[in-house]
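All protein chains but one are shown in place.
== chain A ==
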Amino acid sequence: MKGNHLFVRNRLLPAMVWVIAILVIWELTSWALLNIGHLPLAQSKLPYLHEVLATSIQYSGTLIKEGSATFGNAGIGFLLGALAGVVLAILMSISTWIEKLTFPYAVASQMIPVLGLAPIIYGIVRDEYISRILISGYITFFPVALNMLRGLRSVEPSALELMHSYAAKPWSIYWKLRLPAAIPGLFSGLKIAAPLAVTGAILVELMGAQHGIGVIMLRNLYYGPSHVYMFWSTVFIGALLGILSYWLISLIERIVSPWQPEFRSKGGSHS
């Protein structure tokens, strides 16, 4: 098919070229640091990717188990934070009074460095699972609330007038107009928040948890050069979890709102 051919040439091929180029450059640089530069701890600075991959496969069981602990807690926190963000956005859109009352505090809350907040939360609740959930939720809440509120306000005046002309109830206006119109904004917020929620959960684990990818990350960092490949494996797993979370949200967005401009297929237009 012509469409498939174009997809391979315009999308897949450039991506492949990039990935292969980066892999080759990485391996070459790693080799150069080790054998030409003779740098101390060369493999800690830029390890051989094939060694990292081999270690990842060898310890895949551990990585998956700890990764899921992180991802699971981050996911719960993300959902709770997103829910709180959506509810606050709706409340703020209903009443400017609520907005004036809560918005400055919502902004101020985001000024607290997560690096400082994580040990405080951990010190208070003394439970690594709850801490992870709280921090992930805390990080998720703000971008979701902000983007959702923008979405709720993005409704065109004429679209609202149409509802008024039908004497629609306020509840109907929310349900049939404002909320659907806010979906693109909501997903922008969710896509920003999802990888951050994962990072937040990992951060909590660095404060002295028992489980999670952050724990093995820290442990292998302490063990030193002998565990460099395992350390890098955990870094890559952390990144993968972030990418996976983003990808999941994008997939859900496509299913929930196929009508968004960026998902529209070309050639469906009639004149």
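One rule holds for everything that comes next: a residue touches a chain if its C-beta (ideal position, glycine included) is under 8 Å from a C-beta of that chain, and two chains touch if they have at least 3 such contacts; residues count from 1.
By definition in this document, contacts and distances are computed from a predicted model.
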Omitted chain per UniProt, picking from "Glutamyl-tRNA(Gln) amidotransferase subunit A", "Ni/Fe hydrogenase subunit alpha", "Putative D,D-dipeptide transport ATP-binding protein DdpD" or "Iron-sulfur cluster assembly protein", is "Putative D,D-dipeptide transport ATP-binding protein DdpD"
Sole touch to the unshown chain from A:15, A:108 or A:167: residue A:167
Where chain A meets the left-out chain, the residues are 156, 158-159, 161-169, 172, 176-177, 180-181, 183, 257, 259-261, 264, 268-271
